[in-house]
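Let's turn to chain A:
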Amino acid sequence: MITVRISDDSLAIACGADEVAAAFEAAGCTVERVSSWGMHWLEPLADIAGQGFGPLAPEDVPAVLAGTSDKGIGCIEDHPFLARQQRFTFARAGKTRPLDMGDYIAAGGWAGLRAAERLSPAEIIARVTASGLRGRGGAGFPTGIKWQTVANAFGNRKYVVCNADEGDSGTFADRMVMEGDPFMLVEGLAIAGLAIGAQKAFVYIRSEYPHAIAKMHAAIAASADLVAPFEIEVRVGAGAYVCGEETALLNSIEGKRGEVRAKPPLPAIEGLFGQPTAVNNVLTLAAVPFILAQGAEAYAAVGFGRSRGTMPIQLAGNVRHGGLFEAGFGLTLGELVEAIGGGTASGRPIRAVQVGGPLGAYHPPSDFHVPIDYESFAAADGLIGHAGLTVFDDSVDMGDMARFAMAFCAAESCGKCTPCRIGSTRGVELIDRLRAAPTAGDAALLEDLCETMRFGSLCALGGFTPYPVLSALKHWPQHFGLIPETTP
Partner candidate 1 sequence: MGYEPQADLGTPAAIGAATVTLAIDGRSITVPPGTSVMRAAALAGGSIPRLCATDSLEAFGSCRLCLVEIDGMRGTPASCTTPVAEGMAVHTQTPRLQTLRRGVMELYISDHPLDCLTCSANGDCELQEQAAAVGLRDVRYGFDGASHLGQPVDGSNPYFDFDPSKCIACSRCVRACDEVQGTLALTIQGRGFASKVSAGLASDDFLGSECVSCGACVQACPTATLQEKSVKEIGKPERSVVTTCAYCGVGCTFRAEMRGEQLVRMVPWKDGKANHGHSCVKGRFAWGYAQHQDRVLSPMIRESIDQPWREVSWEEALAHTAAELKRIAARYGRMALGGITSSRCTNEETFLVQKLVRAGFHNNNVDTCARVCHSPTGYGLKTTFGTSAGTQDFDSVEQADVILVIGANPTDGHPVFASRMKRRLRQGAKLIVIDPRRIDLVRSPHNAATHHLPLRPGTNVAVLTAMAHVIVTEGLADQAFIRERCDADEYAHWADFVSETRHSPEFLAPVTGVDPAELRAAARLYATGGNGAIYYGLGVTEHSQGSSTVMAIANLAMATGNIGRPGVGVNPLRGQNNVQGACDMGSFPHELSGYRHVSDAGVRALFEGEWGVAIDPEPGLRIPNMLDAATDGTFKAIYIQGEDILQSDPDTRHVAAGLAAMECVIVHDLFLNETANYAHVFLPGSTFLEKNGTFTNAERRIQLVRKVMEPLNGYEDWQVTQELARAMGLDWNYAHPREIMDEIARLTPTFAGVSHARLEAEGSLQWPVNDAAPHGTPVMHIDGFVRGKGKFVVTEYVPTDERTGPRFPLLLTTGRILSQYNVGAQTRRTANVVWHEEDRLEIHPADAENRGISSGDWVKLASRSGETTLRALVTDRVAPGVVYTTFHHPETQANVVTTDYSDWATNCPEYKVTAVQVAPSNGPSAWQQDYDALSHRARRITREPAE
Partner candidate 2 sequence: MSSHTPEKLAYMANQIARNLAEQADPAAAVASHIRTFWNPAMIAALARAGATGLEPAAEQALRSLAPDAG
């Protein structure tokens, strides 16, 4: 009897994994549904005794079983895409069945929590602080310091809130954690609860991720006894990108409009239901079990400058080898999209890479030398955000993308602050006007508007929308009609 391992990650399913699995079963194989390795261009990827085949369609199954398929990629773990990675958070990716407790334990699961249970809250926080872990949601705030603030705050009740509202186009690492290794997130939440003295955690998941929601529900139910009396509850968003902003997310859990709150007070002091709350991103919490199990030093040993540990980088958009690439900070943008990503999927030259989601800047190839770390990208007028890299080939009109950035902001603005509420709509209109009849005055007005939004907005939605707009304007003025289009 042949055992075939095929992912049940929603990307694999979207690419036909269920049909391929059914074909293997029909052919008499035992099929195990595991997490995804993250080599998305190969999905659906079948793993038969460590040998990989992909991307498969049901009609490829007979050839695979007959040993005649040309879709073989050899030993999966030796694949260069994987071999170059350093997997801490995604160590189990592709190897375990997401909701199989036995698989999780066998692969080292719960070791972090067991270790944390032997420590005092202060010791847990000290280890997280020592690891250099910074929030993976984009702002890069040191996690240990945030936890310490919550631990010190006075409150009748404290909360851990997992921000699983990752809605940035070009990112999917959170989704892969929740779908592929949900117990790891549960473990991270439980450790956070111990550290800050919280009784309850909420995992706020965007409604666009139904599979992640289902897996998290199941994993929480299966591990309830292991983390008790700590309680974890899934909350489902309702179609509001802005709820990825932590204070809007807290309002949403409370059952309010997802409007951004002014800070201070910080959520760490006055967060969910007015109580001290640690709001952490999925990847941040997912990194915690490793730190507790393997030690802060093991985590801190990897990285670049003040950006310690690994970063799950997501290669997306028009890229040949799209998927998840976890590595220490410090690889350059060019290495990632060209050497690792293999250039565009279309085979055309890369025109731009948007780094950090819809609020990230568009980088031309001239930025390819910039290493992936928080500080270097800030210096290059960008941000790494969630470390999603969206590749565009030379068919893209960057004027369209600048307009889209404003339109996206207008569609998702909570409407509380004026620069974002009115500015994003005016931005769309202004870019249209500029492109229809370019004038220096309107170009200057667009820059002024971006300045108003950047420094005037209440949160990053309005505040960072100028990144894609201004980067497009700066690097591709011809797409706004401001200089003549030249053919290279």
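Just so we're on the same page, a residue touches a chain if its C-beta (ideal position, glycine included) is under 8 Å from a C-beta of that chain, and two chains touch if they have at least 3 such contacts; residues count from 1.
As a selection rule, all candidates are chains of the complex that A comes from, given by their letters.
Treat the numbers as computed from the prediction; the structure is a model and nothing was measured.
Novice: Every candidate listed belongs to the same complex as chain A; state which one touches it: 1 or 2.
Specialist: Chain A touches candidate 1; the others do not touch it here.
Novice: Note which residues of chain A are touching candidate 1 in the complex, please.
Specialist: Listed in rising order, the residues are 240, 257-259, 262-264, 410-419, 421-426, 429-430, 441, 445, 448-449, 451-452, 455-458.
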